[in-house]
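Note that one protein chain of the assembly has been removed; the remaining protein chains are unaltered in position.
A and B label the chains in the order they appear, each numbered from 1.
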């Protein structure tokens, strides 16, 4: 591990493409700084959520809404998608054929869309049971935290589509590779936020 | 110097370890909650420990951040971000719940 000259978080291109590896140092670091800013945003969404847990205004609380099975499926989809993205990165680094990267990105995209499908279904079910953000402070905080993560995943899905198009159009050119590196960081980062969400929001409430 | 093939094998292994850890560390708290084996306090502890461990694993195996790097810029950055998040989240919870207690 340590023999690779690592310049930034995430998979390093290293010797497989020294030019791109050189460029990556600055660009990927910049994106990582952005993610840290985003991390603070999520941290405060969590903090706000924590202060609002009890503020259900005599309305429905978490037990009425949360569906452990659905959350488990969502978690599985997102965790596996993080892994498949890892394989897309490996393919990008070690295999010269773009189709392999596109295929793994495609799998990741499907898993991401599946995650979003289940999540939207959850929200619709909640709303059907009277769990709208207008109901109480607690639900406002819930609908600020969890859908913000969902929106990030949605943005990530669009980004994957763009990268599939660019990989097909330009092959594994340097700028394409650098973007896939950053997309990878973004995708893994969302996975980490999701772990915090299942722990703090869902599992804690249902324990 | 390792060959590219060795490097690839190691990195592939990292992702596989990461996946295994993720599955295990997610399954355990879900199972604990779903089957209600333990009292609530123990559940909380399991959720917290599994969550933290999983975040560490993801950092290590998916984001490839470790302590033996030659360039330390982003490790410093993560630690500083962690400190700021801790101050902000901890402070917020302390202040707001203190106010709740006064009301």
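In the analysis below, a contact is a pair of C-beta atoms (placed from the backbone, for glycine too) under 8 Å apart; a residue touches a chain by one contact, two chains touch by 3 or more.
FYI, contacts and distances are computed from a predicted model.
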Undisplayed chain, where the name is taken from the UniProt record, one of "Pimeloyl-CoA dehydrogenase small subunit", "Cbb3-type cytochrome c oxidase subunit I", "ABC transporter ATP-binding protein" or "Peptidoglycan glycosyltransferase": "Cbb3-type cytochrome c oxidase subunit I"
Candidate in contact with the missing chain, chosen from B:4, B:31, B:45 or B:87: B:87
Given A:90, A:141 or A:181, the one touching the chain that is not displayed: A:141
Touching residue (missing chain; options B:23, B:53, B:75 or B:96): B:96
Among A:12, A:51, A:84 or A:167, the residue in touch with the chain that has been omitted: A:51
Contacts of chain A with the absent chain, listed as residue ranges: 25-26, 29-30, 33-34, 36-38, 40-41, 44-45, 48, 51-52, 55-57, 59, 133-141, 143-144, 158, 162, 166, 170, 175, 179
Residues of chain B (touch criterion as defined above) contacting the omitted chain: 73, 80-81, 83-84, 87-88, 91-92, 94-96, 98-99, 101-103
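Simple rule for what comes next: only the chains that are shown with their structure count from here on.
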Chain A partner contacts - residues on chain B that touch it in the complex: 1-2, 4, 7-8, 10-12, 15, 18-19, 22-23, 26, 29-30, 32-34, 40, 43-44, 47-48, 50-51, 54-55, 58-59, 62-66, 68-71, 73-74, 77-78, 81, 84-85, 88-89, 92-93, 96-97, 100
Parts of chain A lying in touch with chain B, wherever the complex brings them together: 1-12, 14-16, 25, 29, 32-33, 36, 39-40, 43-44, 46-48, 50-51, 54, 68, 72, 75-76, 79-80, 82-83, 86-87, 90, 93-94, 185, 188-189, 191-192, 195-196, 198-199, 203-204, 206-207
